[in-house]
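See below for the structure under consideration.
Here the complex is missing one protein chain, while the rest keep their positions.
The chains carry the letters A, B and C, assigned in the order they are written, with residues numbered from 1 in each.
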Amino acid sequence: MRLMRSTAAPSPPVGDRRISRLFFLLALPVLLALAGCAGEHPQSTINPHSDFAEIIHSLYVSIFWWTMLILAVVWILLTWVVVKYRRKSEDEQPRQIRGHLGLEIGWTVGPALIVIAIAIPSIQAVFATQRPVSEDAMEVHVTGHQFWWEFHYPEQGITTANELWLPVDRPVNLRLHSNDVIHSFWVPKLGGKRDLNPVPAVREGQERRYNWLYFTPLETGVFMGQCAEFCGQSHALMMKRVVVATEEGFQEWIDRWFRSEGADFPTEAPLESAGNPLDDRAAVAGSLSANGGGDDAPVAADLARDGGPEAGLNGYGSSADPAVYRTASATFGQDAPGATAAAGLHSEDPLVTRGREVFLGSTCIACHAVQGTSAQGVIGPNLTLFGTRYTLGAGIMENNLENLIRWIQDPMGIKPAVAMPGVDYPGGNWPATGLSDEEVEAVAAYLLSLK
Amino acid sequence: MSTIGLETPVGREATAHHEEDTGFWSWITTVDHKRIAIMYFVAATAFFFIAGLKALVIRAQLMFPEQTLITPELYNQFFTMHGTTMIFLVAMPMAVAFFNYLVPLQIGARDVAFPRLNALAFWIFLFGGIYLNSSFLVGAAPHASWVGYATLTSPEFSPGQNTNFWLIGLSILGIASIMGGVNFITTIINMRAPGMKLMRMPLFTWMTLVTSFLLITAIPVIGVALIYLGFDRLFGTVFFQPAGGGDPVLWQHLFWIFGHPEVYILILPAFGVISDIIPTFSKKPLFGYPIVVYAGILIGFIGWGVWSHHMFTVGLGPIADSFFVAATMIIAIPTGVKIFNWLATMWGGSLKFTTAMLFCVGLLAVFTVGGLSGIMHASAPVNLQQHDSYFVVAHFHYVIVGGAMMGLWAGLYYWFPKVRGRFLDETLGKWHFWTTMIGFNLTFFPMHFAGLFGMPRRIFTYSAELNVDIYNQLSTVGAFIFGISSVIMVWNIVKSWRSGEPAPANPWGAPHLEWATPSPPHHYNFPRIPTVRSREPLWHKQERDEILAVTMPDPEEEPLMPNPSYWPIVLAAAITLSWALVMTGIWWVIALGILPVILATFMWAFEPAFPEGHGH
Amino acid sequence: MAQAATASVEEHGHTSTGVSNWKVGFWTFIASECLFFGTLISTYMVYKGRAVVGPYPEEIFDVLHTTISTTVLLFSSLAFVLALHATQQGKKGIAILWLFFVIAMGAGFLYMEGTSYLKYIDYGLTLGSSTFGSAYYVLTGTHKVHVILGMVWIGALIWLLFRGRIPPAKSEQVEIAGLYWHFVDIIWIVIFTLVYLIQ
Partner (left out) sequence: MSTDVTHAHDGADHHSHPSASFYVWIGVILAVVTGVEVAIFYIEAMDPYEAPLLVLLSAAKVVLVIMFFMHLKMEPRFLTWVFMAGVVLATFMVGALMVIYHVLPRFGGL
């Protein structure tokens, strides 16, 4: 085991044996913990991949060394005192010193200087990380729900859930709020967290106050994050992914969002109200799709390249196979294996057609929306492009047929207190869905076909 | 210059001539600060085991990723009640136990200023604690964390009685704390022996004074916040209801305006304890006494202006953030001053490593770690990564367990001989210390790493992907070792209480007044009140002789002490009951509930405090 | 209560400061109350101008009406010091008379404030109507509870005075109740300015 190797005992310092034991004990956990540093930590706070995270990290490192210095001083003094001034005989009479002004001033001023050395860069970083937003920043509205994330892109006019897509190297400004309890947006590798507060109602004409989080992702990849404010029973199961794609890959994803269903099926419901940028976007998307998907190769490549560290993200207990990413990203590249199969499933599979009927004919659509269909519910996650999601249930498990079937049958069994009905129990003010096994499978197949 | 007073081996047996009543009812009705202290200690230790047991369940659940030992709902109840119990029913009352026992003895008084109020505060605390924990019996334990953030506590998101138990329980405990604060401030200001100037008081008494000021100023704030929450839940106000224009963040402000001074309420008594112990076992007076006093006052005072460092992620804006960054970091300076003064006290001393002293040294070693991680949190940008992660859990257990609790345990070994007239077993004590050090560090050190690698707190499980299993396993193992250390402690107390080695009046050669009484002291503490002329009265031969001459002999006539009384416990029961009735949310039931309180108050007021024929 | 504490002061004979325990304790308690009301007031101030729906303060407050009730409370404080003065000089009857005035003025204050409450409720301001309603009623309501407790306390004093249990030497019992009453008055002075006058 890793553990064992690194516990080679440091040679005991000369002096009292008990003291060396103390020293050893204090050192032990450090060694143990360092031993564990090996291996990948997808949610590591000390592995920055955005400007925001980098500012924090360099600040953290400098503070870390200051505190280590102080700790060293205190521990060395303590060890020294404890070793040197042990009572040797009961008759000892040490000199009775009551104080020393110079020393007092010294250990007031010394730490004060260190405090200044820490505080100034901290305050600079406070302003640096909350600086005014640049012109070209992309705005995304993040809404926290018990227990999932909603991402709305006002410029693009699209809404998705649990997996946030961002273009690399472009500043993004997240507008954060919640409609129920407080959550906190946290993707450690992309920077610090900020709370999603329920915004108090205001009088007509006054402005509501939102929280913002502003950063620029600097590398492509899939980054893991998790809700960081206790929000109820399934707080632990409120995870998310941020997919940082190349500019092209991101654009392709947007386009895909609009053509996902409408391209293959006649739209039953009109595409939202007029004046919405949606319509234009759909047109653009349409034209892009005509060009074929060759452009998105970079996404696939990037994801594959960056898959290394993030491998094993995909759901509980899934294999740490980077291929997962390739498969997923394959949906963006026509030449990738599986693409044809997916396409086939998408358009022809009778199970999918059946699932679509069931889905649109059941209560699902009261809560869920799928772009281009009559499903326009807003209570639950938007399921457009659901087939492209890596994970299911706000990041808690791999998005595959088996898991999805389980989810639709018994969401609360997987995630307590979730606001979604199962096949045989009600949830979120809606009755049990009452779907048969066959129907559930069809719905699942349909949802996975949304790519 | 000073000779240490080991030559006064006067045990209690040597002087006692008055058999005190020790029956069950004498404890129920007692107004003696020393007995109240013992009851506080016993109750707090019991609650420590209850809360510790919850911690063990938490640790077991987190030992491996994706475990399902307990349901998420139960997990939430467990960590909420673990935190709430540890803070309000363990750390605070255990400190109050020390206040109670020591303050009158250290300042040369026969009792606290308001003995019956003291008893009342104890019973309210006890009933409040029982009430709070009784929520488990009805399956509705509080589940919204010890900070109870709105809107998670709103009726909409926390229907049922869970949160009512929490808010009513805490407000009951708040009453007791304010009573305690008023009592100790009055006692310390007003009941000092002749010559006991403020700047001659033992550091422990000083820190009690500062802590008491924090109690009376901080508790009202959470009191009001709890009233708001209760009104929101029961009477439809919109203080924290965003739909009605209320701002949930206001709850956080009010909670932390209380909450941060609260953490200094936890630590300052421990600082006081070790400031008394270190000089004794170094055979040197406290280095820089006035500076240490001022530093304590300063910590308490600045501690009032830093609350938003718990709210850096809330989005208060850069100016507010910067202010609170600076204010928070400044606290490092007076705290550091204390640490260096303790080190300087030991420097050049003659250190004797009794268990009490070991705990002091242990505290210095580990509290600093916790303080320094606090400094990391205090940097707002860094806090954005660390907030609500296990890094914070590591921080506050280091300062609370490694600071507050270790300090109190040091005090336990130090003053036990005074309380019982017998030593705690030193061998078991050393076992206790070393298992604590190992268990404690093994439990909480790895949490730093779990936090740095992105493990949020308050989660009932975590994904295997996070790759933090190893730290959690170490923590869990450590927690159980720590549990064993607690068992050793209690075993030691029980054993030594019955058959410990007899202790003289001043077994450690300590300098303060409490050691000028027999062990255990008379129920009236001092036959005659001694006069004090210095900071270390028992370390100066002449002064010691003068003091012992009046404190040790049997008095011709026993000083008059206040009557025992039933009314404190009755009134406490009435107050708890009336408060609990608020749960019904029916206004006339609540109004009726006040009747017994009024009744008991009047009975209390008209019962003579002193034996008939005296007083008035 | 008053009695018990005084007795214990007498027993201990003297204190380190020359001030009785009961008085030190009570001032400490008042310091604590400052924070209690400080929190209530800050909430009101924080929510100032943020009510989502009406009625808003400027629409319903009748400053003249409140000025009168404020003055009544102010003069009750004056009556109280006069009662204390009489007690200290052993003029039991006069003391009782003044204390009756205090209670009467307290009741007058409560009556006037009660009528405004009714009026506000008529306007549609309730505990739950807006943050203004919540903060206003809980702030002023808590103050009123203090007034009522003070009246009960003063009632007990009247009874004790009447029974001759408060000779001049024990006038501190009246003084302490006075501290409480004046403090409640002070709080109202602050509320009057911050809530009613600065809108």
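Some notes on this structure:
The rule is simple: contacts are C-beta pairs under 8 Å (C-beta built on N, C-alpha and C of every residue); 3 or more make two chains touch, one makes a residue touch a chain.
Predicted, not measured: the structure shown is a model, and the values here were computed from it.
Remark: the absent chain touches shown chains B, C in the intact complex. Within the full complex, the residue among C:V46, C:I60 or C:L160 touching the omitted chain is C:V46. Within the whole complex, the absent chain has one touching residue among B:L316, B:L466 or B:I493, and that is B:L316.
Touching the chain that is not shown, out of B:V147, B:I189, B:L474 or B:L571: B:I189 (per the contact rule at the top). In the full complex, the hidden chain is touched by chain C at residues 14, 16-20, 23-24, 27-28, 30-35, 37-39, 41-42, 45-46, 48-49, 63-64, 67, 70-71, 74-75, 77-78, 80-82, 85, 88, 169, 171-172, 175, 178-179, 182-183, 185-186, 189-190, 192-194, 197-198. Touching residues on chain B toward the chain that is not drawn are 185, 189, 194, 197-199, 209, 213, 216-217, 221, 253, 257, 294, 297, 304-305, 308, 316-320.
Basically, only the chains that are shown with their structure count from here on.
Of the two interfaces, A-C and B-C, the higher number of touching C-beta pairs belongs to B-C. Averaging C-alpha coordinates per chain places the centre of chain B 33 Å away from that of chain C. Shared interface positions of chain C, i.e. residues touching 2 or more other chains, are given as 50-52. Within chain B, the positions touching two or more other chains are listed as 244-247. Residue ranges on chain B touching chain A, taken from their complex, read 1-2, 66, 71-73, 76, 144-145, 149, 151-152, 156-157, 242-249, 282-285, 287-291, 313-315, 317-318, 321-322, 325-326, 329-330, 332-333, 336-337, 339-341, 343-344, 346-353, 361, 364-366, 368-369, 372-373, 375-376, 378-389, 434, 437-438, 441-442, 445-446, 448-449, 451-468, 470-471, 474. Put simply, chain C touches chain B in their complex at residues 1-8, 10-12, 15-17, 19, 21, 24-25, 28-29, 31-33, 35-36, 38-40, 43, 46-47, 50-52, 127-131, 133-135, 137-138, 142, 156, 170.
For chain B in complex with chain C, the residues that touch the partner chain are 110, 113-116, 178, 181-183, 185-186, 189-192, 196, 216-221, 223-225, 227-228, 231, 235-239, 244-247, 250, 254, 257, 560, 562, 601, 604-610, 614-616.
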